[in-house]
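With one protein chain removed, the remaining protein chains of the complex are shown where they sit.
Chain nomenclature is as follows: A and B, assigned in order of appearance, with residue numbering initiated at 1 for each chain independently.
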Amino acid sequence: MGQNETAHAPTDDVSGETEEFDPIGTLTLIAIYFVILVLSWVYIYYIEFLGRDLVVVG
Amino acid sequence: MFLLGSVTYGAVGPGVAMVSDTEPTVDAGALDEDERFSEPRVEQVGEDEYAAYVVARQFGFQPDPIVVPANSTVTFYVTSADVIHGFEVAGTNANTMVVPGEVSEITVETDEPAEYGLICNEYCGAGHHVMEGKVNVVSQAEFESSGGDGE
Partner (left out) sequence: MSEAIEAEQTFADKFPEEARIVRAALLGSFLALTLGAIFGIIQTLHRTGVFRGLIDSTDYYTSLTAHGVFLALSFTTFFLVGLFTWAVVRSLDRPLLNTKITWTWYGLMAAGMTMTGVSILAGFVDSIDMSADVLFTFYAPLQAHPMFYAGLAVFIVGSWIAGADYFRTWLAWKRENPDERIPLQTFMVLTTMAMWYIASSAVAASVLIFLLPWSLGLIDQVNPTLTRTLFWFFGHPVVYFWLMPAYLLWYTVLPKLAGGRLFSDPLARVVFVLFLLLSTPVGIHHQYLDPGIAEGFKFISMTNTMFLLLPSLLTAFTVVASVEYGARQRGGSGLLGWLTDLPWRDPAFTGMMLAGLMFAAGGFSGMVNAGMNINYMIHNTIWVPGHFHLTVGTAVALTFMAATYWLWPQITNKPIYSRTIGLVQVVVWFIGMALMSNAMHAQGILGVPRRTAEPEYSGFDYPTMFGGFEELNIQIAIGGTLLFVSTVLFIGNLVLTMGNPKVSGLGDPIPSALSGPDDSPKVLDNLRLWVGIALTLVVLAYALPLAAIIQRGGLLGPGVGTYPVWLAPLLDALANAAATLLGGIADASASLAEVVG
């Protein structure tokens, strides 16, 4: 129980700013996600959608 | 930003337009007295321009098949005689809701001759799954020889 209360966690700080935690891994993951998102969007919109028959013009 | 821009404003470039409130309402219970829908049909309205008046009802479309000429501009006017239906030319971008009392106006450009399936894609009752039709894009010559009335 309460293993998260031990050694590492800076339980005495409440401001949070003194904690040296830089979520670099998170930012990397989100960057990868964005790349996938942009590529998928280009495919679905420009190739799949605009490449179909009967484009609606009005 | 490119992403959001393209999602949001993508319509502007290729000139895609939305189904909207351009058409006045109709009396869904009295379509047989309506000038456009008493006789569902395809008719020529200009040079290479055609209008298709389509009625959706439980569980089919009229006319069936809807015959339109290739390389032309076709405006579908679709309404319902009973409940909410869908009008989807399968595998294409021609897709709209069909709401009783309203007329969905949707204009498309046809290319080469082709046969498409027409699907009701909104649940409309126990026989919904049998509600289908066809949209046949035929050559100009074939369209004219068939009488050009879309039947």
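We adopt the following convention: contacts are C-beta pairs under 8 Å (C-beta built on N, C-alpha and C of every residue); 3 or more make two chains touch, one makes a residue touch a chain.
As the structure is a computational prediction, the values presented were derived from the model and not from experiment.
K.L.:
Of the listed residues B:Val42, B:Val55, B:Val74 or B:Cys124, which contacts the missing chain in the full complex?
P.N.:
Answer from the full complex: B:Cys124 touches the omitted chain.
K.L.:
Out of B:Met18, B:Val45 or B:Ala141, point to the residue that touches the absent chain in the complete complex.
P.N.:
Residue touching the chain left out of view: B:Met18.
K.L.:
Could you list which residues of subunit B touch the chain missing from the display?
P.N.:
Touching the missing chain: residues 3-4, 7-8, 10-11, 14, 16-21, 23, 25-30, 58, 82-84, 86, 88, 90-105, 115-117, 119-130, 132-134.
K.L.:
Residues on subunit A that touch the omitted chain in the whole complex?
P.N.:
1-5, 8-9, 14-17, 19, 21, 23-30, 33, 36-37, 40-41, 44-45, 48-49, 52, 56
Going forward, only the chains that are shown with their structure count from here on.
K.L.:
Could you work out how far the Cα centre of subunit A sits from that of subunit B, in whole Å?
P.N.:
Whole-Å distance between the two chain centres: 41.
K.L.:
Can you check the complex and tell me which residues of subunit A touch subunit B?
P.N.:
Touching subunit B: residues 37-38, 41, 45, 49-50, 52-58 of subunit A.
K.L.:
Please give the residue numbers of subunit B that touch subunit A in the complex, ascending.
P.N.:
Against subunit A, subunit B makes touches at 2-3, 6-7, 10, 14-17, 73, 75, 89, 91-94, 105-111, 114, 116.
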